[in-house]
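To start, the structure itself, in structure tokens.
Shown here: the complex without one of its protein chains, the others still in place.
Chain naming follows the written order as A, B and C, and within any one chain the residues start at number 1.
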């Protein structure tokens, strides 16, 4: 039973609450945090499953923990992860404002976007957009964090160094996502009989994650706002996002690769590969792998993440680690699925 | 045993030979032609399997036919399908020139490209590029046909109407293909343990099918040669190709859809869908489905085919039908796999 | 548009109605019958989709037919296929008794079992259990047919020759089924995220199809009633059933194989393979393949079918062919999916 936690240099373990613990991202958070060396899982909230052991919902937890879901809102916690549907987080924060010392990490899209250039607030404190490779220092000092979207993470990690160098004018991006990206609700497009061996496009050129991407790219370079034309596909696998962005960039490939390596130096989860990458290299890990290819003045950037880890719950824990001054990789040095 | 054939209005059945009948495209040809109403399968050539019943190699044929592979080159045939590896067809034609009355349909890439604007010849007669939606009339009169590549088929069917209207300047294209596209040889990237649940890119911006696409687009409009920037992906399914091309086109979507409908009118296998399409709609069929979406001045064209049928053996039979004056759909009205 | 039909030796085409045409088995029936040489699809009934083109529900039919669903009950038909949920067929027959000349082929389980040794009736006429390899002659004369269950078909075809020879005492059977066997309703166990890469057991030792199997085995040999201990598994594929039955049978393997070949001689869809079989040999076909292996006095019988074809809609059309004096394979010589 590893739901307790070891001391962190004598400090008390961080008390964690999760709201919406019965969904896919909630479950993945629980799996990580049960094994996190500096955390105590204090309360897993789920109205519909209150009183049930966690393993009745997340059945792989059988033998891992005897914790049960609760419908009492967690108060005696240091940090609260919000794993509810989009739109629910804001309502929840308004209905039950957190105590001043409680930090919020929100996995929904509710707080990701500035309104008219102004950050959203929770309890009077700004909520920082939590992409560590973009603004790690801001996250370290943040009271609250808005965890990025999964596609937004993969696309941004593929484009950030280009944007920083001023080499990004426009991107043509295609991405494919696993079924867990669609969440747990029963839909025609999440049926096995439909999705197996199938590929399809959705939200062509209009995916909501583009707004996050645009906001970051604009912040990096207020003068230009490079458009990203994004075609998202549904893939016939459960986990993962693979993205290829084609851009015009005549700089020598060597220089571009060097710029990427420089940008990601010291970032423990994002790596530039000199070999071809594939999706399964990152599955079950918090990594992002990036590969660069060039022909003439066209550059293609491939990036791959696990949508539930670097694209959601893993990045949320990475943000928690940063906010609480822990080692960035604590609890996140996960064995790759590998097959 | 349907390996014989019904008369076609009293005419004798077409005698068909296949060279390289043990591979994936050879097998698919056999499956189609065994059920084709106007064909007799005269000889299935395979040096390595000579003397073996077809069902020892294509095991699903058990109960369908007692035909055996032969290593005697077929001569008493009306048409010869070449299903060998790339580079092998040309060698084979040079080593064993066909009798003057034998028509050749080549599924390799050996004869697809003009050399310096001049069509390749077999036995002194030009070999026509066999994309019926591009030049059906030429195919009808052709002595020989070079069957298009699978990705080349999907990309061209997605772009031809645009090019014809003069609306195509440049295309950013991503496509994903099933494992059968890689053929039967044992490779690391065709291993189940590697490919299952995986996605990866290959031949980024350099796929050999781009040459066919370029040749067609140039022929449609000699003044411009719209570049196609193509990122091919390997998918974790066995059959099918799904392609999305993003282009700049400010014409009203309605007009574009109308142009596509007009272009494909009378073509029995290619259809424009007003609903979202998915890959499985076309699997096990000879169809190509196309869907158009627009945001601002960006247009996305989705196209989907079965790589072994419309992308290879099905289109080869469609070409045979045209060359021999049969109904274009003869033997090709296949039940969709549907799941 | 092949929804019309060719004459059958001058006879008028068979007019077919389908009730419950929006489900998986209904869709598969439509796909087959649109291409059946002796059939006219007269009416496809679906209350919830009335007025919609078929391809709005069965999207692969785009380009195949312009037929629409109707909510008017088909009357001017020669045969009515019932593709409704279990329990619905009986209610439907009672609420809207068919005209005397209309033949019924029911794909539900409602009429499969005798009650106290007496066959169920529709309109005063007995409804025959439609497993052609068991009682083809009775089906030819039947007014109505109850189409067997998918697992029941695979298990019986594996055991019938043994039972007939008096060699069957008891069978230990495991079978695995594709997701389409669970129908179209949205369930946790039909979600892609759950079912992909997963295997699980259900209805262990209690599957309802055992009743059909038992009824047939008892009819073959009234003195003994060999128990079948059956463990059904859910597989991570959409189509197909693979069954292995282990029995005690000390007869020489050669004699057993001979008995199987004798039994299935003249049955066009069921074949005994001397090579190892695999599921994909039969997918997208109406075949059943059988393989026999022996070690000591234990015999293992493997059998494989496509659950939607030989296990449902294909067998239903096979029964129709027999009832109407057509060739047994008419419309059912389907190209295997092969991959």
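Simple rule for what comes next: a contact is a pair of C-beta atoms (placed from the backbone, for glycine too) under 8 Å apart; a residue touches a chain by one contact, two chains touch by 3 or more.
A quick note: this is a predicted structure, and the numbers were derived from the prediction, not measured.
Which of C:196, C:217 or C:334 touches the hidden chain is settled by the complete complex: it is C:196.
Residue in contact with the omitted chain (choice from B:111, B:172 or B:237): B:237. Considering A:43, A:146, A:171 or A:282, the position touching the chain not shown turns out to be A:282 (whole complex).
Mapped onto chain C, contacts with the missing chain fall at residues 172, 174, 176, 193-194, 196-202, 204-206, 229, 231, 233, 235-240, 242, 244, 246, 276-280, 283, 291, 293-296, 298, 300, 302, 304, 339. Where chain B meets the omitted chain, the residues involved are 24, 178-180, 184, 186-188, 190-197, 236-238. Contact residues of chain A toward the unshown chain are 2, 24, 27-28, 31-32, 35, 56, 58-63, 178-180, 196-197, 238-239, 268-269, 271, 273, 275, 277-278, 280-282, 284-285, 287, 289, 308, 333-339.
In this section, only the chains that are shown with their structure count from here on.
Averaging C-alpha coordinates per chain and comparing to chain A, the farthest chain turns out to be C. Ranked by how close its mean Cα position lies to the mean of all protein Cα atoms, the top chain is B.
We define each chain's centre as the mean of its Cα atoms; on that basis chain B and chain C are separated by 34 Å. Chain A and chain C have centres, each the mean of its CA atoms, that are 47 Å apart.
Inter-chain centre distance (chain A to chain B, centres taken as mean C-alpha positions): 41 Å. Multi-chain contact residues of chain A (touching two or more other chains) are listed as 193-194, 196-197, 236-238.
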